[in-house]
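Only a part of the assembly is drawn; its chains keep their places, and the rest are absent.
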Amino acid sequence: MRASLAGLLAFVFCLGWLGAHPPKGGTSIDNAMDTQLPLKTFRGMQAEAKGCIECHAKKNPGIVADWKMSQHAHAGVSCIDCHAVTKDSPMLTMDGHEGSKVPISVLVSTNTCAKCHEKEVTEFRHSGHVRGAVQIWAKANMRDLMLMVEGRNHPDLKHAPAATGCQQCHGSIIQLNKNHRPTPETWPTYGIGTAFPDGSVGNCASCHSAHKFDISEARKPAACASCHLGPDHPDIEIYNNSMHGHIFNAEGAKWNFNAAPGTWKVPDFRAPTCATCHMSGNAKSAVTHNVSRRLKWNLFMPISKLRTGGYETASDDYKYENKITIGNPLAGNPKGPEAARAEMKAGCIDCHNAQHIDNFFIMADKNIMLYNEYYQEAIKMRDELAKKHLLGKDMWSDDFQNTMYHMWHHEGRRMRQGGIMAAPDYSHWHGVFEVQQDIRKLRKIYAKRLKTNQIED
Amino acid sequence: MRASLAGLLAFVFCLGWLGAHPPKGGTSIDNAMDTQLPLKTFRGMQAEAKGCIECHAKKNPGIVADWKMSQHAHAGVSCIDCHAVTKDSPMLTMDGHEGSKVPISVLVSTNTCAKCHEKEVTEFRHSGHVRGAVQIWAKANMRDLMLMVEGRNHPDLKHAPAATGCQQCHGSIIQLNKNHRPTPETWPTYGIGTAFPDGSVGNCASCHSAHKFDISEARKPAACASCHLGPDHPDIEIYNNSMHGHIFNAEGAKWNFNAAPGTWKVPDFRAPTCATCHMSGNAKSAVTHNVSRRLKWNLFMPISKLRTGGYETASDDYKYENKITIGNPLAGNPKGPEAARAEMKAGCIDCHNAQHIDNFFIMADKNIMLYNEYYQEAIKMRDELAKKHLLGKDMWSDDFQNTMYHMWHHEGRRMRQGGIMAAPDYSHWHGVFEVQQDIRKLRKIYAKRLKTNQIED
């Protein structure tokens, strides 16, 4: 890897702020009182950083103000520790800047974060989150969807839907122009699956926003809410509809979100947030950044399937094989779906008895299986229509295919996700209530096409 | 009632924590100084409770942490006071547990709450809230909706829509299996109209979530929001759209929601929440848990009607007659709809002059009556189509009936509720704007069916 020198340098920096630097002048605790030196360990920043900070405090005061409040600043981690790259790095933006000779990049990838947060980045790499960007471009039909279907294949404007839409949550595959600057078509993005020029995938700043990178932010529903919303996965709406969200919304402003990593537990909070169930430690599962690990089902696919796939592979495919793949949609717990469920349930027990938990999941699982029944009927009709050449070429102009898409991608996800996260309005009114109307519409179109042997216009 | 012994026991417990217990050793205020005993009244918990607390603090720390912060704990009301039942109680889960010999139930019904909060439970019993669960099962067509229409009559999965949907807000009629455990099809639920095996109806924990049972929680919009949302009664969205919600969302985090019962008044808050208008005391109406009491209109029915029905009856029908009924949808103020309105207006005067209040309700009422005009036209068309056998058998596959349902149940409720709660976006864009398109669609279908004398396919 071309990034290895930067990695080595960074490791040395890390040692610095971890206290490995000897205190100047060899002061020891023993003689501290005598010499009247303050009792402190050396925690200084890179000298180079002062220039960055002084100048950017004027140019971009928000960036410096954010950093000042961060744990990074308290630990002496500053601009240069994250933005410095080697001269030959694929991330390089400028070889020196305003008097400094340090080569830097405006981009910071998870490779950099992993220098100090290796465990978190590794877990994250095992989660479905890293599939976000690459899977879009791995699917030819998705690319068409954006450039041709939505972008009208317009020579100049066709990238606008992806750039203002998909990529802002999913992430992009960042491209640099010949001046080493990221292109407007691929950056800026806060997308969680962003693939960087150095081969690393993922974006810690999606949830821990720059330049504060706060642990408390990521523990709040708002951190997830800017992507997990809307017709196809209204997860923040689902949370607000649940008793968990009800309690958080009533009193969460007073809870303690600042506990140190791995120590955040009841009674810091009275009800779980997204992070509590999907990431926080419990009796059966350590704290993890692999948000797929406690999921029994894949609920975003047209047919709900058990997550039997182990770890996500999309990041490794990109980083080590230089391949853009759809990854492993059945990624979950390496021990299988029942282990995933057991790890999830181990969080519920803090506030609910076993009967409550078991009963709840029995019915939520049945609700998922009921959705499958609907969709399987639709598949059967669709396949028969296909065989008889009674499906339109453009699925978005074809009432059958369009309705079937919505029954899965919108209504069907709401039904399943609403049920499994205890949100009755989404399980019912936005979910099965609409799914049952969709299936009726599909049956009508199906019957008419079979009867007339043509596609209605 | 088989619960009478438990009731008697509980009454004794209550006397205990209310201070009726004589202090051990007969200490009086007179000699408190002499004996240097601390000045205190006896507020001890049931000895039995210590075992519960110690063990469950490990098993379910959230439950115990919640309780520790509750008024209950401060008053010495503990686990056993609410979960103890008689051996022959229909609520019984276990006859003794982990060394304790007290028979207990995992379920706690309003019968138990009423031992100390009788006034609140009685008012609640008079409100439409208690109709929630039983009315669903009283309507054969509603049962069909869930089991057949949505549950596909599937032998194993048919209960999933009701269990993950309707029942979570409306409540269920809890069934116990032969091991005295509540069935997955009927529990858990936080539904406000839950009917318990002991015959009592209602769920205090819907708004005062267990195990803290906080008065301040129920005064915040979030307490109502987890059920009063969505396409058919977007009440939290309506609140957020109103100037009341605007003010609450801007500064409510700093208001005082902890005032003692009956003392919560301006300037504890600057704008009303749901609880202020529908429950808090004002010049014409004492604080009440009968949320139907200040409502002039029934706005959820297809045709808006004045609430002339007095008190709700569904709870008494279930508790005393063992009947599952649709209750009294016109339940409101026992003195009639104008008295209801006057009691509501008496809250507005705190911040608005009489002209403002009168003008507002004049137009909101007209908006309700305007909706009726739309729906009456639809009824006329429907009845004529029915007479000519031009209505489909399955209403969800029939465009006329399906559209008419939505014009009432979704768009029409939004138009009416949006207007009466000062939410212009819901009165207009989500309301009348869609209703006027619905009526046009109905007219088109109606005309076509009359012309062709057949139902379009």
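By written order: A and B. Residues from 1 in each chain.
In the analysis below, a contact is a pair of C-beta atoms (placed from the backbone, for glycine too) under 8 Å apart; a residue touches a chain by one contact, two chains touch by 3 or more.
As the structure is a computational prediction, the values presented were derived from the model and not from experiment.
**Student:** Copy number for the full complex, please, knowing 2 are shown in place.
**Tutor:** 3
The rule is short, and it goes like this: only the chains that are shown with their structure count from here on.
**Student:** With centres defined as the mean C-alpha position, give me the chain A-chain B separation in Å.
**Tutor:** Comparing mean C-alpha positions, chain B is 36 Å from chain A.
**Student:** Help me check something: in the complex, which residues belonging to chain A touch chain B?
**Tutor:** Of all residues in chain A, those touching chain B are 240-243, 245-247, 249-251, 253, 265-267, 270-271, 349-353, 355-356, 358-360, 362-364, 366-367, 369-370, 373-374, 418-419, 422, 424-425, 427-433, 436-437, 440, 443-444, 447-448.
**Student:** Would you mind writing out the residues of chain B in touch with chain A in their complex?
**Tutor:** These residues of chain B touch chain A: 59-63, 65-66, 68-69, 106, 149-152, 154, 156-161, 163-169, 181-185, 187-188, 190, 209, 212, 214, 216-217, 220, 222-223, 225-227, 229-232, 253, 394, 396-397, 402, 457.
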